[in-house]
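Pasting in a structure now, in structure tokens, and then I'll have a few things to ask.
A single protein chain has been omitted; all remaining protein chains appear in their positions.
Note that the chains take the letters A, B and C in the order they are written out, and that residue 1 is the start of every chain.
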Amino acid sequence: MNPVYYLYLAALLFTIGATGVLIRRNAIVVFMCIELMLNACNLAFVVFSRMHGNLDGQIIAFFTMVVAAAEVVVGLAIIVSLFRTRHSASVDDASLMKL
Amino acid sequence: MSPQLAAYTTSTGEAFQFWVLGTVAVLGALSTVFMKKAVHSALSLAGTMIVLAVFYLANGAYFLGIVQIVVYTGAIMMLFLFVVMLVGVTAADSLKETIKGQRWLALLCGVGFGVLLLAGIANASLKDFDGTGQANANGNVQGLAALIFTKYVFAFEITGALLITAAVGAMVLTHRERTERPKTQREQSEQRVREGKHVPPLPAPGVYARHNAVDIAGLLPDGTPSELTVSKTLRDRGQIRDVSAEALGDLRALEQRAEERLERTPIDPVDFKRSEEASK
Amino acid sequence: MNAENLIALLIAAPLLGAAVLLVGGRRLDGVGHWIGTLLSTTSFVFGVILFADLLGKNPEHRTLMQHLYTWVPVAGFQADVTFRLDQLSMTFVLLITGVGSLIHLYSVGYMEHDERRRRFFGYLNLFLAAMLLLVLADNYLLLYVGWEGVGLASYLLIGFWQHKPSAATAAKKAFIVNRVGDMGLSIAIMLMFATFGTFAFGPVFAHATGASEGKLTAIGLMLLLAACGKSAQVPLQSWLGDAMEGPTPVSALIHAATMVTAGVYLIVRSGAIFNAAPDAQLVVTVVGAVTLLFGAIVGCAKDDIKKALAGSTMSQIGYMILAAGLGPIGYVFAIMHLVTHGFFKAGLFLGAGSVMHGMNDEVDMRKYGGLRTYMPVTFITFGLGYLAIIGFPGLSGFFSKDKIIEAAFAKGGTEGWILGTCALVGAAITAFYMTRVMLMTFFGEKRWQPDEHGHEPHPHESPKVMTIPMIVLAVGSVFAGGFFSIGDRFLHWLEPITGHSEGNSPLSAAAVTGATMVCLIIGVGIAYLQYGRRPVPAVAPRGSLLTRAARRDLLQDDFNHVVLVRGGEHLTRSLVYVDHTLVDGVVNGTAAGFGGLSGRLRKLQNGYARSYAVSMFGGAALLVAATLLMRAV
Partner (left out) sequence: MSFPLLTATAALPAVGAVATAAVPAARRTAAKWLALLVSLATLVLAIVVLVRFDPGGARYQLTESHPWIADFGVRYELGVDGIAVALLALTALLIPFIILAGWHDADPLETGSRRWRPTQGFFALILAVEAMVIISFEATDVFLFYIFFEAMLIPMYFLIGGFGDRAHAQGEEAASTQRSYAAVKFLLYNLVGGLIMLAAVIGLYVVAGNFSLQEIAQARANGSLHMATSTERWLFLGFFFAFAVKAPLWPLHTWLPNAMQESTAPVAVLITAVVDKVGTFAMLRFCLQLFPEASKWATPVILVLALISIIYGALLAVGQRDIKRLVAYASISHFGFIILGIFAMTSQGQSGATLYMVNHGISTAALMLVAGFLISRRGSRLIADYGGVQKVAPVLAGTFLIGGLATLSLPGLAPFVSEFLVLVGTFTRYPAIGIVATFGIVLAALYTLVLYQRTMTGPVKPEVSAMPDLKARELVVVAPLIVLLIFLGVYPKPVTDIVNPAVKQTMSDVHKTDPKPEVEAAK
């Protein structure tokens, strides 16, 4: 088996995650989908690392994880405070930006 | 694992592992997206992540594989579950689309993007795999550490700053400072009177002391259930148990027995039958 | 001191007067009229000095040039402020300053009770300066300055009583109709520049024969258009009648003696061009002939004394234009008639002014009658002027008009006959309408009545300051013609400038004179029968179709009104509409279109983050597609 298949898998997961972001309304699920996309990327990075024979790809994946953690913390905080004020976790309810 | 795993071609074992776990990962991803309840989504995602951790290990990223399980699946996904618990269940859980055309556009874009991406990967000449054997010669963790603290030290420091900022930010966002005195009970009741709805306290759940579970709606005098008596979360989840029919059936039976004893003509057998059914 | 240097002073004196009087303000109210008169007279004195100087020279060297400065120097286009004083301009200078000074004097009395008299004299001086500039200019552009300058002065003076809407309208009309003529002059100048590369008199006339006849005809016709405007010739005659709204001295000076004859000056001055363009000349004669009949017919029907005289002016200038169109046969006589006409017509207008002065500014002749006993001096001077204009033998008009009729016949061929006949008929009509004016004003019963305030006019003779100019002019109208004609003095004086030829008249001079006399008698006779023998009705009878048309200036004004004024109003109004709705509408429509489009596009911005995400995702997909495509290609 060629390790390229990992890349196909990563692409597939990424696409599924992206589609999920678009069709789910629950902010928490949307966030999960984003995590899925990030993980798909991480997989790709790790495979690239293997492909090139150095560890830089893994480093990037590592950073991605850190950033994802930070993002999840802030994002969930936003969801919680949003839920507190509007009693809803729907992303569609946060549409004040329209005219 | 042995270094040759990370060589140009993979062993049959890895191939087998890939196909099995890959299928699991995809299914997990799909159910993350399509499960109706957020908890199920979270669990599916956790599954996918564990599979990915295994893949990391298979690709020679031992450190990341462990981190993925410990930090990601262990910490972050738990955070998700906590939030799901906090937020509870809302109407947003419904998979019904509210924006016109959104779903079709999303699927179209998704399929298009995916196909293109896959085509792109297929197109790229990715024949050469050096494998991580060389890089992991001194141990994967040591290799990573050497890089992080030399080449990527600035990025690492900045990431640290980011994490601190995120932590502070999360606290600021969720922290609620009372800027005004909380309303006293008296003020609350005055407000209720002024608004003219629910002047008395909300009715309690439970019917006739036969049922005292919180998920059973109280019955109004005509025998119909009152939504107000059940907590909103249960209502949103649709987890109300309606016992009104049973109560009405009991009433009918009681009345019938009274009729029989008083030797009057029995009333309306059809109604009776229905109430029997309902009570089953 | 050289005589040339005096030329600029001729103009400077009245210009100074105008500046002082108009800028000086109220302080000068007490002496303004005398300053104006003095400066006008100064100019006349300079004129006389220069005249004496010219007479002392050989006829061939009687042209004085004074170059002041270069006016507009642009590559290839050289306009200088240069004055040319030759016999022709000298004649005009004397006429203008002479008659002008007399009329200044007259106005001192006539305008005595007008609070804005100072300004009136300022305008009169301005007119003199402009008119002198017109006749002294050595190139057409400078002439154009004078030409429009007199137009401006005329505008200001016609509208002098501008609180009267009729006066303001008449002034505006005069200026605008004149502008149409001016357009002709400017086109003529442009044509000259394009043809000759210059528009100075000397070079243009010297090379006139070198240009193609088509160009010359065009120049000639444009000059004729200019002359028509200024000299109130058909078809641009309509303003002259209305111009009588101005104070009477203005009518005398500007609209009888001097300014309106500028057209004749222009044609005679441009003789070299017309001589080389016979077609243009023919048109000139036709215009002249038509106008002389037109003016005469209009003059017959008017009851307003000034308007009757205005019709007469038009008609007399028609004679001059006719003569000028005849070429060298007629130039001299055109100018001679112009000078004699200047005398008698100014005299007649001053007389009319004197009558009005005594009659509470009544102008309707039907309300006069029998005035000869009340104002004898006016009667006599007016009478002499009358005899002069109808061509009574021995008086000025007889000599000058007779010569023009002769010259018309001398043109030869059918044209000669037609033009001559027109001139003869014109003479008869002149005799008719002038006799009518005379009879209605000074003879018959008195017909005046108290006005609506109950003031009955008390006709009285005008003060000396007014009668003296009238007397001087009357003397001129009696003797000028004879003085000029005896020994062909005037002919010899002007010949070096205009040239002269005898032509070949089919009739002898005596025959023409005889025919003229017959016409004269017929005209006077009919008038006497109609107005002398019968009492004049105080209210005008309805009259025949022709009379009614003539009262309305032969409907020419109505035509102008309907076609030009109304049409113009409609045109401008619809253009305003078009500008607002179409030109501006396109712009506003574009703006509204963008507004609508942005309203539509705004709906795409529905505020749902997921919607935006879809477009981002779609964009990303497109980018991937583009990348792949680029790699594939």
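By definition in this document, a contact is a pair of C-beta atoms (placed from the backbone, for glycine too) under 8 Å apart; a residue touches a chain by one contact, two chains touch by 3 or more.
In this text, all values refer to a predicted model and were calculated from it rather than measured experimentally.
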item: Touched by the hidden chain, restricted to displayed chains; value: C
item: Touching residue (missing chain; options C:L152, C:I380, C:I418 or C:M517); value: C:L152
item: Residue in contact with the excluded chain [from C:S186, C:Q237, C:T313 or C:S354]; value: C:S186
item: Residues belonging to chain C that touch the chain removed from view; value: 22, 69-78, 141, 144-145, 147-149, 152, 155, 159, 162-165, 167-169, 171-172, 175-176, 179-180, 182-183, 186-187, 189-191, 193-198, 203-204, 206-207, 210-212, 215, 568-569, 571-573, 575-576, 579, 583-584, 586-587, 591
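FYI, only the chains that are shown with their structure count from here on.
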item: Chain A and chain C: spacing of chain centres that average the CA atoms, whole Å; value: 95
item: Mean-CA-position distance for chain C and chain B (Å); value: 103
item: In chain B, residues with contacts to at least two other chains; value: 99, 102, 105-106, 109-110, 113, 117
item: Multi-chain contact residues (two or more partners), chain A; value: 18, 22-23, 25, 91-92
item: Chain B residues touching chain C - in the complex, by the definition given at the top; value: 99, 102, 105-106, 109-110, 112-113, 116-117, 119-120, 123
item: Chain C-facing residues of chain A, complex; value: 18, 21-23, 25, 91-92, 94-99
item: For the chain B and chain A complex, residues of the former touching the latter; value: 6, 9-10, 12, 14-15, 18, 22, 25-26, 29-30, 32-33, 38, 41-42, 45, 48-49, 52, 55-56, 59-61, 63-64, 67-68, 71-72, 75-76, 79-80, 83-84, 86-87, 90-95, 97-99, 102-103, 105-107, 109-111, 113-114, 117-118, 121, 126, 128-136, 140, 143-144, 147-148, 151-152, 155-156, 159, 162-163, 165-167, 169-171, 173-174, 176
